[in-house]
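Excluded from the complex is one protein chain; the other protein chains are retained at their positions.
What follows is subunit A.
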Amino acid sequence: MSAPSAAAPRGGSWMALYGPLLPLLAICLVPLAFALTRTAAIERDMRIAATENMLWVVSQTQMEMLNLAVTAMSPDQTEDDIAHRYDMVLSRLALLQDGPQRRYLAELGHEVTVGQIERELRRLDPVARGHSDELHDALSGLGLDLQPQLKRIATDVMTAEWTAAAERLDDYRSMQRTVVLAVGSALVAALVISWLLLRNQRRLHRAEMMQVRANVMLERERNTSAWYKDFAALVSHEIRTPLTLIDSAMHRLLRKGETVTAHDVAERHAVIHDAVLRLTRVVETVLMAGRVDEEAVESRLAPENLSALAEKAIADAQRHYPDREIILSSSATGLLAQCDRHLVGHILGNLLSNALKYSPPDTPVELRLFAQGGRVACAVGDRGPGITPAEQDHVFERFYRGRDQMTKPGTGLGLALSRELASLQGGEVTMESWPGRGSLFTLWLPAATRHDA
């Protein structure tokens, strides 16, 4: 496996990840732009519409005409007042005939009407003709006569404005629909974009997870290869030694040839038997460790009598060390552990074998059973040299051998394996050591109750 590069695939897949977003972005932005232009058009339209206050202009003209008529017939008005009113009417008529207003009236067919009105009014100009009662009467009469015409213009303007307003409303409504549609589709596109982004992010995340997993695998592979290296060293020592013992025993028997006695055979047999047992244990331990690594060890948990397990382990150990004293004590009878009996047998066998191996032959090994805080424990104590504080940190590491113990047979796997097997059953192995006085290794297991049995 090669070291994975994070940058290369990420750069290359950018288009693949974000490429589909570009058309969607267009789908999102184009309707929005369209909606914007439509609303801008509405705004412009309303601005123009608002300046069309023709009805007001026409009404003002009609009103000024009426003012003139009333003022001209009133006896207590001065000539100046009448002239002023006359000017006002003319100014409104002039306004009506200015560019935009003239075109508006022309559309309604009233352009000529307004022109005629102005001409008729101009004929009675007080500045040109001089004030007189006749003129005032004529102005008043004309002002009243022109009322219906102006009123008709006002009516037509109003109708036109209302029609235009209604049409404009229709326009706005259809614009509104398109805008709603545009914004709606933009929203949908935005949703799709978010969804795609989320999905891409998830993909990236997944890719990263796979990378992490790949790294873990790589690490494990490295560990395995280191393991094999250590395993090779182990084989060279732990397996070759008993094989050499067997080989030399056989050679001795062969050398004796005809003179071999039953005693010789029995002696060599004991050596060979011991070597084979030692080999078997090494192979068992290694196999077990391999199965733990493969996560192939199944623990069949059941309530087990801890004393019975301890007694069996002691009996097994006693066979290898028939001369050693192993003392079993228990703080209570009938302690039950929730555990797998074979795994516990393996752990206790290892702890006992260590204790026997690393303590002087004339000292006893003690095995004490007790219960504490919902757990049961089996403490294996020896009176050996103990473990120095510096070494205590490493005793549970695989292939770790105490500096002074290199000459003693051992795989360096036992304690590490014991701890792993204990944790498989929800327990643990702890260690206390007093250099010069001895060590205490304790297997803790979950307590089982009668009820479970």
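Points worth noting:
Going forward, contacts are C-beta pairs under 8 Å (C-beta built on N, C-alpha and C of every residue); 3 or more make two chains touch, one makes a residue touch a chain; residues count from 1.
Here, contacts and distances are computed from a predicted model.
Per the UniProt record, the absent chain's protein name among "Heme exporter protein B", "Anti-sigma-K factor RskA", "Molybdopterin-dependent oxidoreductase" or "ATP-binding cassette domain-containing protein" is "Molybdopterin-dependent oxidoreductase". Among A:Arg38, A:His84 or A:Arg324, the one in contact with the hidden chain is A:His84. Per the touch definition above, the residue from A:Gln60, A:Asn200 or A:Gln318 contacting the chain not shown is A:Gln60. Note on the undisplayed chain: of the listed residues A:Asp98, A:Asp171 or A:Glu208, the one touching it is A:Asp98.
Contact between subunit A and the unshown chain involves residues 47, 50-51, 60, 64, 84, 87-88, 90-91, 94-95, 98-101.
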